[in-house]
Structures are given as C-alpha cells and as structure tokens.
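The other protein chains are all here in position, but one chain of the complex has been omitted.
Let's turn to chain A:
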Amino acid sequence: MALSVARRARTVSRAGWWTGRRRDHLLGYLFVAPQLAGSLLFVFLPLALVLTYSLNEWNVLADTFSFVGADNYRRLLSDPNVPSVLMATGLFSAGLVVLNLSLALLLAVLLNQRLRGTTVFRTLFFSPVVVSLVAWTIVWGFLLQDNGGVNAILRIAGVEGPNWLRTGSWATLSVIVVQVFKNVGLNMVLFLAALQGVPKELFEAARLDGASAWTRFRRITLPMISPTVLLTSIITVAGSLQVFAQIAVLTQGGPGTSTTVLVYYLYQQAFQFHHFGYGATLSVLLFVIVLALTLLQWRMRRRWVFHEA
C-alpha cells in the first residue's frame, strides 16, 4: 500500500513536470510555429524587401541590382499617370463600396421578409460568389461587347446602348457593376444574419409608438446592424483595392488610363515593363493607402457603431 502510494507520487511529480505548464507552453509554440514562420517568410520579409527594392533598380535580364536612392519616389511624384491612376482607384473603390453595400442591404431586407421561397432567391443571389472570377468576368465581357447581349436587349427595348467597355465613363461603371454582382452575395448573407439578430420586441414597441417603416429602419435596424456595416465596409474597401483580374480581362486599364487602378498599374510597371524598382514603389504606395483607410475606418467605429457585438 505504502509502496504503491510512493510510486504514484513519483509518477505524478514526473508527469507534473512534463504534462503541466511546460508541456503546454511547448505545444503552444509548436502549434503556432507554421503560421508564425510562414508570416515572417511570406508576409513580413517581403514587406521589408518591398521597401528596400523601392530604393533600388533590379534588371531581371542583366541580373543587376543597383541602389538608386529616392529616384523611384521622385519618379512617383512626377509620373503624369499617377494622378489619374489614383483618381481611377478612388472612383472605383467609392463606387464599388456604395453600390455593393446598398444592394447587399436591399437584398438582405427583402430576403428577411416573411416570404415563402426566400432560400431559393438567396441561393440565386449568392451563386456568382462560387462562379470562377475569370469565368464570370469573361461572360460579362461578352455581354458588354458593342454588339453583345446587353445592347441587344436594350435595342429590343428601343434604346441604343453605348460601347460599354470602350467608353471612358461607362468602362469604370461596367467594371464596378460586374464586380458588385459577383460578390454582393457575401455581404448580403452577413447583413441577413445581422438582421435576424435584431430583437423583434424593438419593432413592436416602435410600431406601438407609431413609427413608420422608414423610421423603424433608420432608428432601429441601422443602429443595430452597424457593427456588420463596419465589418462589411472594411472587407469591401480592402477588396476593392485588390481588384485586378476584372480589369485585366475587361478593359486592360483602358480606354486610355480610365480604368488603370493602382494594382493594375503596379502590375504593368513591374511585370510588363520590368520596372521592378518602380513597381515596388507603387506597392509601398498601395500599402500606405490600405493602412490609412483601415485605420480611418477603425477610428470611425466610435462615432458610427452603436455597440460592439
């Protein structure tokens, strides 16, 4: 009896050293190691390198790497294309966010009505999310040709449509609309989940007080779902700055530079003209913009968002 207690005490103390906190610490480090090493190697190292490269010029053919100081940044300031690129980027992001969020909210409110068959409609609105991005873009490119499906339908209705992808102002709108229909389903689903979380009693009380449908929406629904509005706007703004395939397939940045957004310009400079140093400089600019916008939205949270979920 005494012997077995002593033995057990020994095993417990040894196990205590190994299974307790130390082992947990070690396991913790092991569990996060792949993610941490990966982030360092594929996120933070490239981020440091992009800053270095923006101060150098790399010639891929001659394989020479030479320090050029602030030359690339001087070029950025004097590049006549940069203002129009920034303009196109801003226009594109603003248009995309406004259209995407308002359509997503409209669809979510419609689907939140007590109607039969809303699941079918939800599936249909969501379906483009799972369609391959380039496939979706190609079909719209086909539809938006001068003699394509959209203009054919307009012609039947007696309207002469513009050449959507080859006319300056229409091209930006076309790319935005194609992107909105592709991804609005995601935001719609997030809004729908938020709407279903709004307590019904609030509406009952407001109805008894004689509040109109619009007042109920503005005074109850919007404040209650404001955390989701913030989340979706952050995701959508960040996504709008990364739009590349749609522009590469639909307009190649044209006509002129009207749809050349920053990511597309960066790609052209680095990978088509092999100006890697300047491409890195444009990457730094993109990073600064993303960072500034995210911080701005995060700060606006205090003023806008009713409560944190």
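One rule holds in what follows: a residue touches a chain if its C-beta (ideal position, glycine included) is under 8 Å from a C-beta of that chain, and two chains touch if they have at least 3 such contacts; residues count from 1.
As a working rule, contacts and distances are computed from a predicted model.
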* Structure fact -> UniProt lists the protein of the undisplayed chain, choosing from "3-isopropylmalate dehydratase", "Sopre germination protein", "Carbohydrate ABC transporter permease" or "Spore maturation protein A", as "Carbohydrate ABC transporter permease"
* Asked: Which one touches the absent chain: A:L115, A:V159 or A:L208?
  -> A:L115
* Per the touch definition above, residue among A:P83, A:G149 or A:G168 touching the missing chain -> A:G149
* Structure fact -> Touching the unshown chain, chain A contributes residues 19, 23-25, 27-29, 31-32, 34-39, 41-47, 49-50, 53, 58, 60, 107, 110, 113, 115, 119, 121-136, 138-143, 145, 147-149, 152-153, 155-156, 177, 181, 185-186, 189-190, 192-193, 231, 235, 238, 241-242, 244-245, 248-249, 263, 266-267, 270-271, 276, 279-280, 283-284, 286-287, 290-291, 294
